[in-house]
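Heads up, one of the protein chains got dropped from this complex, but the rest are sitting where they should.
Letters A, B and C mark the chains as written, and numbering starts fresh at 1 in each.
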Amino acid sequence: MNEKLNFGSDYTRGAHPAIMQRMLETNMMQTAGYGLDEISESARRRIREACGCEQAAVEFLVGGTQTNAVMIDALLKTYQGVLAAETGHISTHEAGAIEAGGHKVLTLPHRFGKLAPESAEKYLADYYNDANHDHMVMPGMIYLSHPTEYGTLYSKAELAAFREICDKYGISLYVDGARLAYALASPESDVTLRDLAKYCDAFYIGGTKCGALFGEAVVVPDPKKIPHLFTIIKQHGALLAKGRLLGIQFDELFRDGLYERIGEPAIRAAESIKKALREKGYRLYFDNPTNQIFYVMENEVLKKLEEKVEYSFWEKYDDDHTVIRFATDWGTTEEETRALIDAL
Amino acid sequence: MNEKLNFGSDYTRGAHPAIMQRMLETNMMQTAGYGLDEISESARRRIREACGCEQAAVEFLVGGTQTNAVMIDALLKTYQGVLAAETGHISTHEAGAIEAGGHKVLTLPHRFGKLAPESAEKYLADYYNDANHDHMVMPGMIYLSHPTEYGTLYSKAELAAFREICDKYGISLYVDGARLAYALASPESDVTLRDLAKYCDAFYIGGTKCGALFGEAVVVPDPKKIPHLFTIIKQHGALLAKGRLLGIQFDELFRDGLYERIGEPAIRAAESIKKALREKGYRLYFDNPTNQIFYVMENEVLKKLEEKVEYSFWEKYDDDHTVIRFATDWGTTEEETRALIDAL
Amino acid sequence: MNEKLNFGSDYTRGAHPAIMQRMLETNMMQTAGYGLDEISESARRRIREACGCEQAAVEFLVGGTQTNAVMIDALLKTYQGVLAAETGHISTHEAGAIEAGGHKVLTLPHRFGKLAPESAEKYLADYYNDANHDHMVMPGMIYLSHPTEYGTLYSKAELAAFREICDKYGISLYVDGARLAYALASPESDVTLRDLAKYCDAFYIGGTKCGALFGEAVVVPDPKKIPHLFTIIKQHGALLAKGRLLGIQFDELFRDGLYERIGEPAIRAAESIKKALREKGYRLYFDNPTNQIFYVMENEVLKKLEEKVEYSFWEKYDDDHTVIRFATDWGTTEEETRALIDAL
Partner (left out) sequence: MNEKLNFGSDYTRGAHPAIMQRMLETNMMQTAGYGLDEISESARRRIREACGCEQAAVEFLVGGTQTNAVMIDALLKTYQGVLAAETGHISTHEAGAIEAGGHKVLTLPHRFGKLAPESAEKYLADYYNDANHDHMVMPGMIYLSHPTEYGTLYSKAELAAFREICDKYGISLYVDGARLAYALASPESDVTLRDLAKYCDAFYIGGTKCGALFGEAVVVPDPKKIPHLFTIIKQHGALLAKGRLLGIQFDELFRDGLYERIGEPAIRAAESIKKALREKGYRLYFDNPTNQIFYVMENEVLKKLEEKVEYSFWEKYDDDHTVIRFATDWGTTEEETRALIDAL
């Protein structure tokens, strides 16, 4: 099944061995359900500590789209919408999950996946200056993904700018951290978990793409902002009966700071691959400091490549070229990296 | 953590060892996501075969409330509601997930958790006889749980009667099989997987409470009934990225007919416990042929019992008595059963 | 078209002549839309004065189901439901409009259409005592109709009791006043507009059934309870472009206290009809002090009656008898009343 190299995405493997080991060890243990067990409590404590936020609410959900749908619904009033880059995951690849909850995604232009604070601020200013704004969807929060869908990162200064805008307009800031481990492991990032806890009304720490079997950990630094989050999760069908499984993922990922290091092999692999591609004369589409690699390839070259390697189609470039994506992950080995380089 | 006996519910443990083993073996394998992998395909084939339904659509979801919300939304028109016993899980313990999808749960009286076909038929006849029915919620489907929340079972004849009613009124029949393994393992049941596939427009085979880590397998015998189910699942935030994990659960549960046997220890344990309770003079609240045991206990007795055993509060009986529930499961051992009997 | 007497409902006629006159006079006037015009402002002032509530927000909507859907959505959190008598209009004849907004209607038994404060209190107490209440729909408000669908009335003491319960549990009290004029005109009522403004978080003053062409006036005594109500109304498609039309209805209905008197002819007519029915030996089904009359009639008698009179079928009584309803209204004349009595 596995003969081809697979750089198609960062959720192709199972979980970090420590997680599998813990799941085995605790398998026949009987615990309370719905995340009320001791393992989940331990995971919560570790996450609160890593975020420097003793009072934070921490809840565990199963997947990213689910988490976004739940949290956006929890943070918005029924008549509000969410500001997002037009390339944001909620804008494009969640099959309308946000709208299914009754909320409009108010899209703004992006630059390599990033939303500019000025762009959000202009939208908000224009909205309140528009004499008809009572007939329009009120923007109630800003959604960022970090890293973005293009692998790019926000700086601490940008996060602070978004926070300031949100405070000015009385709206919420929410960060989708589906690939957060790859941001934390990137040498170019100056944003820590503590920064996220400082600037966001809520954010989630991605597990699925970052070493867990599945699971995303929502952090709400000030729990008073979202009363009854447990019931909101249940109402969305997002409450896992055997919640301890999610507890295990994050108790292990946050044991001894593993989460902040787990993305490093992916970053190293990405850098090696980009170096090799550059040396071989391939054409970078755009650069980013995390685990996704975007290159413009000749279609002829791709035909041969795809016999050996799984990659993602990103977009058509011209009649003879295609933009493709390689994704590395926490489990990418040096052997796989070398094999990819050899195959190029 | 585990010093007390735990008969509190049937989702307190992990998974059947064969599932854990398979997860370990395949952990670092890289596969396609979203259930498009070969393990999920194998699981689908096994389920179709067990249901005698080659053309069925089989999709894997994570939990029960989620599955109900997705499938009821998929089967109903926007202006329709779902008929259910007032004790149905969707009526009581899903935090309004069905209404969050825009659908009213039209509740009918129950008898030990069961909905009577006559009761559903009368509701439908009355609805169409009511001159104002265009101002009312149109009943669009019947929801049954099998076993019910009270552990009781529908007979094949009853299922056939519901099917006939549904055909007469042009509505759908859906069965929530969260605890289906305990029905299939019960000597009193005459309903097979093939019967469910024959009579239902959709049903789900419960994994979470029946030996899986998590997961429910939806079966749609005639896939034309629900086009674009994949997108509907995604829209509900219910699509698992590493779908193969769900494939593993069900590929193992349906290897060599395991699912149809896996509930047997629970049934045996329940029978032993009920026999012992009867002999010790305790008062059965009502009987049922599956894995949930309902007894009326003196509050004084309970005070002592709860030092040794986890059980569920069911309801207040009178000032001195309480109805409690013990749940056995696929993993209940003879040792645990004996220990419980000794503790009584 | 009008040859038969019509006691079928209380929305069969047009509007009070003063309203028609005002509409004619102002027809070619040009004003701002959406209720921002001077006539609507004048109507708001008159309603605030009649309610003794200078600071109240007053908004005008078109119909009853619409108003209930908007206001319940505005008052509830997304995860909350609304407590209502099982006979409440929102429970039965709004085609699931409340559920379409994502909210469960939590039904309680009724007594002649009324919800007992004790019944609501017990539900709330039980909810919070239930160990699983986090998995259930949180009750977030109490819905009353006054008069009820059975024509019965709440007393001031009952309203005060509901208010106390709502305060105790931190939930809202909302009154549907679709037929409010008939309550205010009833000699048996001790509830005034000021009382409603004192006890409710929101209520609506019915126009459609009470002398207006159409329209319902929502009163929110403390507007801070519902920020952005204008946008919520728009989002529900419930904002009338030519809002001044609604202003006209209520500016006239509240000129010189007309609304508090307009139901009197209906009450007088109902009393005369009930007296005649009693004298003729007909059998009252249940009594009420407003404009709806419920009688048990022999089917044979009905066959003749329906040649001369429109009435409403209420429910089947037995094989030979039917419960029917006559509704009087603000426009019922003495001639019509006499003609009905003669026809009986």
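In this section, a residue touches a chain if its C-beta (ideal position, glycine included) is under 8 Å from a C-beta of that chain, and two chains touch if they have at least 3 such contacts.
Because the structure is a prediction, the values reported are computed rather than measured.
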item: Residue among B:Met141, B:Ile232, B:Met297 or B:Ile324 touching the omitted chain; value: B:Ile232
item: Hidden partner chain, touching residue among C:Ala43, C:Val58, C:Ala85 or C:Ala100; value: C:Ala100
item: Contact footprint on chain A, counting only the chain that is left out; value: 78-79, 81, 92-96, 99-105, 131-132, 134-137, 313
item: Residues of chain B in contact with the chain not shown; value: 73, 77-79, 102, 134-135, 138, 228, 230-232, 234-235, 239
item: Residue numbers in chain C that touch the chain omitted from display; value: 1-2, 6, 8-9, 11-15, 17, 20, 23-24, 26-33, 38, 62-70, 94-97, 100, 208-209, 213-214, 231, 234-242, 245, 310, 331
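To be clear about the criterion, only the chains that are shown with their structure count from here on.
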item: Shared interface partners, meaning chains that touch chain A and chain B; value: C
item: Most distant chain from chain C, judged by the mean position of its C-alpha atoms; value: A
item: Chain centre separation in whole Å, for chain B relative to chain A (CA means); value: 33
item: Centroid spacing, where centroids are CA-atom means, of chain A and chain C in whole angstrom; value: 50
item: For chain B paired with chain C, centre-to-centre distance based on mean C-alpha positions, whole Å; value: 42
item: Sites on chain C at which at least two other chains make contact; value: 78-79, 102, 134-135
